[in-house]
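Removed from the display is one protein chain of the complex; every other protein chain stays in position.
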Amino acid sequence: MAEPRVIIVGAGPAGVRAAETLVAAGLRPTVVDEGRRDGGQIYRRQPEGFARSSAELYGTEAARAEALHATFDDLRPKIDYRPGHLAWNVADGHLHVVHDGSAEALPFDAMIVAAGATDRLMPVKGWQHAGVYSLGAAQIALKSQGCAIGRRVVFLGTGPLMQLVAAQYRKAGAQVVALLDTSRLWHQIRALPKLVSRPDVLAKGVGLAASHLLAGTMVRRGVTPVEIFGDADGGVSGVGVRLVSGRDLRLACDAVALGYHLRPETQLADLAGCDFTFDAATRQFWPVIDEDGRSSVPGIYLAGDGVRIQGADGAEIAGQLAALAVLADRGRSAPTEQISRLRQQRRAMERFRAGISEAFPWPHHLAAGLAEETVVCRCEGITAGELRAVVHDKGADEMNRAKALSRVGMGRCQGRYCGHAAAEVVAAATQLSPAVVGRLRGQAPVKPLAIRTRRAAP
Amino acid sequence: MSPLQPRFVRLAETDRPTVTIAVDGASVEALEGDSLLVAVLTRAGHLRHSEFGPEARAGFCLMAACQDCWMWTHDGDRLRACDTPVRAGLSVLTQPPDMPWPNRV
Partner (left out) sequence: MSEPFRTDVIVVGGGIMGAAAAFFLRRRGKSVALIERALIGQQASGTNFGNVRRQGRFLPQLPLANRSRDIWGRLNELIGEDAEFLASGHLRVTYDDEMTARIETYARDALPYGLDLQIIGGNRLRERFPFLGPEVRAGSYAPHDGHANPRLAAPAFGRAARREGASVFERTEIVAVERDAGMFRVEAADGRVFRAEQLMIAAGAWGNRLSEQFGEPVPLVTHGPQMAVTEPIPYALEPVLGVSTTKLEETVYFRQVKRGNIVIGGAARGPASADTQRASVKPENTLLQFTQITRVVPALARLNIIRVWSGVESYLPDDIPIMGPSAKVPDLYYAFGFCGHGFQLGPGVGDVMAELISTGQTTTPIEPFSIARFASAPA
């Protein structure tokens, strides 16, 4: 049998472990990553010439980061690695990539998409001001550039990443004004039975939360975000939230790190025609997969945070499982013991994932209360009021219709950052479930494509 | 905060060779390995202006996903600041160039 052509999108933990598994089986996969360096999100490598140690960069995860980087360095000669290649489209058994203005169509028999995640966002009045960043951005500024996003930083939102990044900021010497968390302590307590499925990670999380208290950092739970203050020229000047007590809290700052946990990057799965299903617990659509990562489309496999937010360890497992599924589906012998062990580990990861989404719930109820003038779509400047108007005056009760009539999600980011919240605004305005309101259909290109792009010379 | 005040604060890795770039014609010292976004925001408050609102913008995701950080070059080219590494002589604008874009060749 001819060697199957396998493409892996993403050189993060999921992609690297998938590549390793395929190489071990004697294949030479193509690994495509938009980034200039491997590592993906969590184990992002800093640019050449930077000097911080792994311990400084990755903290408790330094050993895992080093192991992943070492694995990848070993794999380099055994794979076709394409750094700096954006996968912008997929059609008819070809992945379309662009690198430095030159486009190529890579044929594949199987493709593992391990595209990772981006921050999940709920708008708040004023979040369009300069100085408001996603939580992930706050971490990248530090990890990959050695910078803080401002002098006095407020963390607003919820999720494990918020606890982590705030601690990393404090440690690096930045001034953390406060952690304003929309989740409540009882959310976390209620989720404990699921969270104990990974006791080590749970312990780290508890440690992080405690570190903020020990350091005397202001932490407020159960907040309702009201407004990010600021002006058009100067950007952010403060944050206002309503506390559980009903009292308003206003803090001065020059930067806000905003985020509500993560959402999978599903565009490629969508363009490949994969079926999606609504997950009621996290209130989002995500691709249907089996326990190994097979999508509904033969030959398309999905792994890592790009399909379920299970974190880095879960991504490593999912990457291996997806690769083993590719091998099995291509008639290679399947190591049944290894597979069943990985599946079992994956189930623990899945249980933990569900626990995290209960512990730090997506605050969908905020959508109904967004002031009319709140910008929902930052790209196009579309407000909650404009979005509600197409619902009430023009009968838009479905997401793509609301997009067509209001332009929400029509901007450069393709709805990555407003899509989930816009669906909640429409759901609240129509009194329908977001499962009925639906999701923005994916459209190529996955990211902006330069008109200068030309087909690579064959 | 005044638009001229730097937004980002360097906390580490300050020991790198410098590179000079130009932002709106003014010369700016950056460090080798900086992204264009960091180079600009360690010296100024924003990268560009929103097309549809009054406000200045300074990027949002830093991971090439939100597309909020596109700047202009003098020739009318576009650069995504968060994943463009600086190089000596790079010259960028926070506003579209004066001459209407289609007339520059």
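Letters A and B name the chains as they come in the text, with residue numbers starting at 1 for each one.
Just so we're on the same page, a contact is a pair of C-beta atoms (placed from the backbone, for glycine too) under 8 Å apart; a residue touches a chain by one contact, two chains touch by 3 or more.
Given the structure is predicted, the values throughout are model-derived calculations rather than measurements.
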{"item": "Chain not shown: contacting residue from A:L249, A:V297 or A:A444", "value": "A:A444"}
{"item": "Where the missing chain touches chain B, by residue", "value": "51-52, 67, 70, 75-78, 96, 100-105"}
{"item": "Residues from chain A at the interface with the omitted partner, ascending", "value": "88-89, 91-92, 94, 96, 103, 105, 394-395, 398, 401, 404-405, 410-412, 414, 443-445, 448-455"}
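What we mean here is this: only the chains that are shown with their structure count from here on.
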{"item": "Separation of chain A from chain B, taking each centre as the mean of its C-alpha atoms, in whole Å", "value": "25"}
{"item": "Chain B to chain A touching residues, read off their complex", "value": "1-3, 5, 7-16, 32-35, 38, 42, 45-46, 50-68, 70, 80, 85"}
{"item": "Interface residues, chain A side, partner chain B - complex", "value": "34, 36, 41, 46-52, 56, 118-119, 128-134, 136-137, 140-142, 144-151, 172-174, 232-237, 254-255, 265, 375, 378-381, 411-413, 416-417, 447-448"}
